[in-house]
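Structure record follows, encoded as structure tokens.
What you see is the complex with one protein chain gone and the rest in place.
The chains carry the letters A, B and C, assigned in the order they are written, with residues numbered from 1 in each.
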Amino acid sequence: MNRVKETLRGLVQPLLAVLIGLLAGAIAILVVGGNVIDTYAEMWKGAFGNFYFFTNTLARATPIILAGLGVALAFRAGFFNMGAEGQMILGGLSAALTALYLPGPGWFVCIAAILAGIIAGGVWSLFAGWLDARFGMNLLITTLLLNYIATYFGGYMVSYPFKDKTGSAAMAQTPMIDQSVWLPKLFQGMGLHAGFIIAIIAAMVIYWFTHKTVTGYEIRMLGSNPSFAAYGGVRRIRMMMLSMVISGGLAGLAGAGEVLGTQYRFLDGSLSSASYAWSGIMATLLARSHPLGTAVAAILLAALQTGAMGMERNTDVPLEVGSVIQAVLTLFVSAQIGYSFLKRRKEKKSNATTV
Amino acid sequence: ACGKSATKDEQSAQGGDSEKSLRMALVLPEKIGVNPFFVQMDEGFKKAGKEFKVDTKTIESTDPAAFEQNLRAAVAENYDLIITATFQAEDALKKVAAENPNKSFAIVDTAIDLPNVRSVGFREYEGAYLLGAAAGLSTKTDKVGMVAAMDIPLIKKYTEGFKAGLESVNPKAEFLVNYVGGFNDPAKAKELALVQFGKGADFIAGASAVGDLGVFEAAKEKGFYTSGQDTDRTVEDPEHIVLSQLKSTDTVAYETVKDFAEGTFKAGAVNYGLKEDGVGLTYVTRDSESPLNAFVGQEVIDKVKAIKDDIVSGKIVVKDPLQQ
Amino acid sequence: MQQLFDAAMFGSTLRIMTPILLAALGGALCSRVGLFNVGLEGLVLIGAFSAIVGNYLFGNVLLAVLFSIIIVMLFSALFAFISINLKANAIVVGISLNFLAAGLTTFALRAIFDVKGAYYDKNMVGLPKLDIPLIKDIPWVGTVLSGHSPLVYLGIIIVIALQFYLFKSVSGFRLRSVGENPIAAQSIGIKVRGIQYGAVLMCGVLCALAGAQLSLGQVTMFTEGMTAGRGFIALVATMLGQANPLGVMGSSILFGFMEALSIRLQGFSLPTHFTMMLPYIVTLVAMFFFKDRTYAQDALKAGGSSR
């Protein structure tokens, strides 16, 4: 009974935010002279209109879920890993190269490529963790910087040594991966691939990991109070490294999934131009780092994006209305409107330092 | 641009019979923005739509994944002809066209070998060759530059063609090339142009999409000469933008719609170069509203016209930089 | 080498540095009141856009810059309202703000100018280039220091003013106290919220200037996403400079210098990908030498954690 009430109360906030977001969108639509109802109808159709569009939304959500989960885990452990993008790029690149050059049966190469993606993302993330642990270099900045380095490195690899020289050869990309290695599509003729299943399983595993296992417990305690964790025998460095590896590994997996399931090659810029990593971070923040919540938030954000695409196809309202709605929505979801004020006040009070 | 009425027509067409009028979509892998390549294509597409009473819809995409989704959605939304463009569309179109053998597709600026796809390619390097030659003949400092968008293969069509043309007429000229690292950063493009100017270049070609605006500004500020891409950019500032490398994507889009509307649409590859008047250079292959700048001079134009004739006749073969 | 380190290069260092410096100073002010502003990128973008709109509306650069300041202040007020009054996590708000700015500027570009991608008018006049009387005639120094937009000089003046303000004035002292321990500040009757608002709004002003320098100073146009990550670099500069105006200037100069250098290194058969990586690598290395965990962590804590 109480729980139901609590859940309902918890829903007030996001619903209000959605409302404000839609309101902002409505204003934008009116500004360009569109019809609000029709436009939103198109948006809905574009995201969930029929089975095809629904799977489209899920396809777009796939990398967002995975990148978001990675970020969520790092946040849980107390580390602001802003490097999902770079980790994703290196993950995608390694997956592509493995898929292209590793001999063996398709399924085997596919699994190896996924693992390579996870490892590359994990190692890149671990590097940032190591810089922090070993030299005290702030993780938030290093991960931001490492994004740029990864982006340029990825660009270089596919512009020169591993460039696709077949066909028109005009793109900075690797050759096409053999079909036997592709992640299977879930439905004929639709974009949704097996990566989505992996993402959902990952969300559940991460939930189970953080909430039910000993290591997950230690990671969470480390995140909420590192000194307490140290006092209780948690090995900070080890746990930090572990959570950064998993975090980066998930981002790498996101990149690998896109490469093996959608693009079938690593294409320079394709992972960053879609802002998967940033959407993932947003999803995490929306869900307050709860793994299952992150998956749901990721699907919501993906729906806004595909919805906006549908809207753009079928109305004259520009695509950006979607990003306006998405931004306003996240702005207000995190805002504490109403009852939760009290809780926050106490938090603030107890933060007073006993110097 | 596209009016509200079109939207309504489209919606009614979706529900009703498709006999009434043909519906065509131009699905682009990028946002049109100020990229003249897409802008022109969109114009040609719309113009043909009006003339041949075809419902036209232009769909822009933000990223590769979105593009594929849009392409698939266009198929699902049952357009009669789907036109797309550039190398970035290759992968997705290959997949989607193969999955939908009964649909007609066209792709501009690259070639796809499928029975239901018409491919239209350009030999930009021929235009770039002319531009390079003109620059080589015009430069007084024997240093010319180019500010290119990104260090990616696609852009080599411009840089390599230019370089070949330059070297053919002026072997001692030094060629400076710098990359902006993106298609959307005029500030950096300007900075790069200033650097090349500082090194002594008196002609700096822009090949950095939106970044060209930065190059133009630098030219205006420092008084060197520059050139634009795709459309006749000399009209914007004839004192400094003295040439423009042309690419007629509008014609291509127009012709494609026309063929389809008139029932003469055929799959297969078509290629536009100097010979077909698909690419070119202002004053050489096409006249311009703005008067020819003295920096280039009629004499140079005449020489470049001769080169052009040689290319058309096959006497000079410009190497495709992507074909190694 | 000589060719590499010519005077023009230091000149471009100054130009490249300015938008980063201005935004980073704004970020520093926010950090000083305990709000970690990840939204610099968005604020600068809005600044760049509204400067162009202002110029279009009034045909006067000064009014354009003022207009930009007002608009960006509105958005930074939104940041302040949501993160201070509505107690949202400042980092979430900042990230959302970036998205909002990207969407809104593109959208408004179409709604106001009916163009896509970029707005450019060759008759539009940008910020003037100031030739400083005496200095411009000194051979090397003149090339470096003279002939920049007024905002370049303003940026340097602001650094000094801000350094003085924060560490010498009473009001700056109180401002710092808010970031140091807001509850304690409140307990002695310091108007914590007022000061936080003031700092965030001031950050808005600085970001507007940064944006105006981009769209009216370095070039005279607006293009979609023209900040191209400069706001994030500013964030790095803020933290690397430990929210100390002089420190922030140091790190901005470092970045501007590396960027200017990387442009020139493109000439030397190194793949451009690597030359472009250079500024980031050097920043990483710089971090190795200037690290102050406590400051950075405080800023983060104050920004609220997602946990």
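Miscellaneous remarks
Methods note: a residue touches a chain if its C-beta (ideal position, glycine included) is under 8 Å from a C-beta of that chain, and two chains touch if they have at least 3 such contacts.
Note that in this section contacts and distances are computed from a predicted model.
Per its UniProt record, the hidden chain corresponds to "ABC transporter ATP-binding protein" from the list "ABC transporter ATP-binding protein", "Na+/H+ antiporter subunit D", "Succinate dehydrogenase iron-sulfur subunit" or "Heme exporter protein B". Across C:L86, C:I190 or C:L265, the residue that sits in touch with the chain not pictured is C:I190. Taking the complete complex into account, C:S177 is the one of C:S177, C:N244 or C:T283 that touches the chain left out.
Where chain A meets the omitted chain, the residues involved are 212-215, 217-218, 220-221, 224-225, 227-235, 346-347, 350, 352-355. Within chain C, the residues in touch with the undisplayed chain are 168-174, 177, 180-181, 183-190, 307.
Throughout what follows, only the chains that are shown with their structure count from here on.
For this pair, chain A with chain C, the centres built from the Cα atoms lie 28 Å apart.
Chain geometry summary: the mean Cα position of chain B and that of chain C are 35 Å apart.
Under the contact definition stated at the top, the residues of chain C that touch 2 or more other chains are 271, 273, 276. Each of the following residues of chain A touches two or more other chains: 155, 159.
Interface residues of chain B, counted against chain C in their complex, comprise 31-35, 151, 176, 178-179, 181-182, 184-188, 190-192, 194-195, 198-199, 210, 213-214, 217, 236-237.
Every residue of chain C that touches chain A in the complex is listed here, in rising order: 78, 82, 86-89, 91-93, 95-100, 102-104, 106-107, 110-111, 181-184, 229, 232, 235-236, 239-240, 271, 273-274, 276-277, 280-281, 283-284, 287-288, 291, 293, 296-297, 300, 305-307. Across the complex, chain A meets chain C through its residues 28, 31-32, 75-76, 78, 80, 131, 135-138, 140-142, 144-146, 148-149, 152-153, 155-156, 159-160, 223-224, 278, 281-282, 284-286, 288-289, 318, 320-324, 326-328, 330-337, 341, 344, 348-349, 351-353.
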